[in-house]
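Missing here: one protein chain of the complex. Every other protein chain is in place.
Right after this comes chain A.
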Amino acid sequence: MAPPRPKLRVRDVEIGHRSGRKGTYALAVDGLSFDVAPNEFIAVVGPSGCGKTTFLTAVAGLIPISGGTLELDDHRIDGPGRDRSLVFQQASLFPWRNVVQNIEFGLKAHGRLDAAGRARVAELVELVGLGGKGDKYPRELSGGMSQRVNLARALATDPELILLDEPFAALDAQTREVMQEELTRIWQADGVKAGKTAMFITHDVPEAVFLADRVLVLSRGPAHLVADIHVDLPRPRTPAMKRTPEFLAMSDRIVDLVMAQSQIGKQAQPGRRVTSDDHAGVAAG
């Protein structure tokens, strides 16, 4: 039941970089393959330092891949493009621009800041819950509000694929819960279709399960795919869902998979490699 044309096609992707003083070649990602369907929200989890952010950076076009293919809408990704936008881990807002001007930046960079673009920005300010705060400057915003602006800035350009790099990692627990809820609401409300295609990187498994249609588990570095889990929880999702047995069972299962990858010295069983059409669920039982 995989859709005929994937939005994002990842095939045998390998990312390497030179590190250390001797410049030894190290692989961050090795033989990663999966597909992302249009309008799908996927979350990528894995042990810390496994190369998930490196992979996301490559999809954003900020670093090159050293092997395999990476295609968005059948076009090879070979640099940053207008069809993608990135929600940064640090909000990285320009302190000299107010909320509205920060959200406008992408459109301005694309030369599309016309009346329609401004209307879109005004709509987004309301959508992300910053109504009436459009003329505030970043130094006046809390961490949660900054990430709302960060998200709105990425949505403003109407990208084909939106990449989110642990955007809630630096927030406190309560704000984080609120923002997860807000993100599902915004994602479902924005756009005429079921939502934009999105790839969300996190190390927080419940967060991944709560937000995503599919959760990909990566191995410890160099990263390859360990499990591809379809999250069949109904939408719209509410915080109450986090306490249902289905949710908890799924989270536990994925946490176990990630933990098995995190444990040092357990290299004997690196986990069977799965491909994206292997929808059987958990690979390493």
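Operating definition for what follows: contacts are C-beta pairs under 8 Å (C-beta built on N, C-alpha and C of every residue); 3 or more make two chains touch, one makes a residue touch a chain; residues count from 1.
Note that in this section contacts and distances are computed from a predicted model.
Participant: Select, from "ABC transporter permease", "Cytochrome d ubiquinol oxidase subunit II", "L-serine dehydratase" or "YciI family protein", the UniProt-recorded name of the complex's unshown chain.
Facilitator: So, among "ABC transporter permease", "Cytochrome d ubiquinol oxidase subunit II", "L-serine dehydratase" or "YciI family protein", the name matching the hidden chain's UniProt entry is "ABC transporter permease".
Participant: Among A:69, A:92 or A:142, which one is in touch with the chain left out?
Facilitator: Of all options in A:69, A:92 or A:142, contact with the hidden chain holds for A:92.
Participant: Among A:81, A:129 or A:143, which residue is in touch with the absent chain?
Facilitator: Touches the omitted chain: A:81.
Participant: Please give every residue of chain A in contact with the chain that is not shown.
Facilitator: 60, 62, 80-82, 84-86, 88, 90, 92, 94-96, 105-106, 108-110, 135, 137-140, 157
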